[in-house]
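What follows is a structure written as structure tokens; I'll ask about it next.
Removed: one protein chain of the complex. Kept in place: all other protein chains.
Chain IDs A and B follow the sequence of writing; residue 1 opens each chain.
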């Protein structure tokens, strides 16, 4: 294998998410958000596909969520179509019942005890800020700490959660997070919103550093316009951005592109805004374009039309055109990187290092939540001014 | 090949329907319904796909139906788009004409006689009870006897025929017919209808026996609630069930899941009801949900919503969620059978025995219509009571 073949081969590792792939194994060492809390009511179930695995998310009568295998072990019917009974779920086909740990607890028509218990997959879940997180890896289950943020837990703040599905690979979305230059172009595309106005004065100087939690990126546009952002391994981006309109507060935005499978991504985003006023919150929920789907508007967007959205929908649409425009799976063998792709290269080196550890059965890095919080500088004065 | 690999391999044989597969060859030894009689008017043609073969069904000026190849032998255009002329069909592209035996009887622009006649496929058809049946195998053509039922030919009864297409393999639908336990769960799913009420008191004791025509299954729920049903090889299920509403007669229901190809099934169903009153029949046709397609409502159904249907639509919807929920092709290598799957195991053994005969060029069983009719006991008293 030539050097360039080796490189292409290595780049291919970056987008695979199935349970048997190196990246699939690496991602299974982390908690990932898998649904909005409001997506599943007490006593109800729904199917979720995460990391190329089909699963059933249900909430017991108590309100506690559970994540188990997608199909009944008996004749493989989709389990989410069954009945949630107390804290268990019963298959609609022949009534096999499972508890939240995946153990089959009843086989109605079975008249002989089984020698070995029947089990389906089951994974720990944890609710945080209106999202259901899950851990799909093996023992030991890490504490739910890395995804937490001080800014998401502040008094006097409200969290608004949003969900989108994109029809492309997750990793090109992660790369987009570490790519400060795109902001100056992609985010003035179609329509220049308040975010676009705040960042496009000039192209930033970029610097990157690995932290205990992931990567710190510093984009310097001028002495008064420095954007610092701490990105958390393996897929959490965190930025501050102006609100949809001038009178709206800036928001802390924390976003996770989570692989559904190799060509679909679940994007769960939290907006932390400093208000507890119910009217303000209701108005913000409208302006935050909850429910807007760039994928559903792909035909228009790829013709350059962005309509019917406020600021967050606009930003999503712009990133979608850039990133989905790379293809359902971006073919990195065709790219020509530039000095401005330093963040990307930095990020890939870290990922490839970790994948190499997985391949060779060596321990991966023990990522831990950043000590110093808030890890984002307050909005730079020049940016605030430009946006207002 | 290990024993478990061998088993997986064997299970795979059950779902294949192409002409070169063992099951495809076995199924071609039987008459199958392929369309509603009303689907093709005199002088008209339509495409049909059956057992992974594309064919043309047309009805001559005389009203007689014919089944020939899907494409013209000349330049392979779809033949159903041509003209039916008397008892023959002419291709719309260059006017080649074929009789109902597949022989090309005219080549308009040909100025030299051909040495060997041109032929396309042609298969015998037979109309019965509002369905067009076809025999896609080789000579000799079996008499049209096995599909007949005394209860479909009774004086004073009316036959209502219905058609559905399901986007999953036929064999998981056959297995469902031999699976009495699912009734107690799947048929109280979504909404409990009159059929659901009649069967769900408890889980039945099951017994199976091979007959001259197929498999007899006896489901005993109590001394007064015994459901006997004679299933006919290779794919005809026959049950009795309450009418859509209390005042409606019980019906004999005979249903064939016929492979379109490995992932699509044509389901043709006859309802025999004891009435000749035109008003009653018109009202029943509405209530029998003719034209309801569970596949077209799949999104709702898999969210647990069953709306806008009466009894037969409800039952179809429930079976669809159970059986389509197993996947487009049910992966039997993942299943865990239980003692209650005795019918399934019994059925598979018979099929595997017959497939083995095909593989080794030995004669398969000569299935013949049951001597004893009616082969279904009258509706059990307790069931009638529960449903009314």
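Side notes on the structure shown:
Methods note: contacts are C-beta pairs under 8 Å (C-beta built on N, C-alpha and C of every residue); 3 or more make two chains touch, one makes a residue touch a chain.
It should be emphasised that the depicted structure is a prediction, and the values quoted were computed from it without experimental measurement.
Of the listed residues A:184, A:197, A:212 or A:364, the one in contact with the hidden chain in the full complex is A:184. Only one of B:19, B:108 or B:308 touches the absent chain when the whole complex is considered: B:108. From the options B:10, B:52, B:81 or B:263, the residue with contact to the unseen chain in the full assembly is B:81.
If you put the hidden chain back, the residue from B:11, B:118, B:281 or B:352 that touches it is B:118. Contact between subunit B and the unshown chain involves residues 47, 71, 73-78, 80-81, 90-95, 107-112, 118.
As for the chain not pictured, it touches subunit A at residues 179, 181-182, 184-186, 189, 203, 302, 304, 321-323, 325-327, 330-331, 334-341.
Everything that follows uses one rule, which is that only the chains that are shown with their structure count from here on.
Here the spacing of subunit A and subunit B, counted between their Cα centres, is 46 Å.
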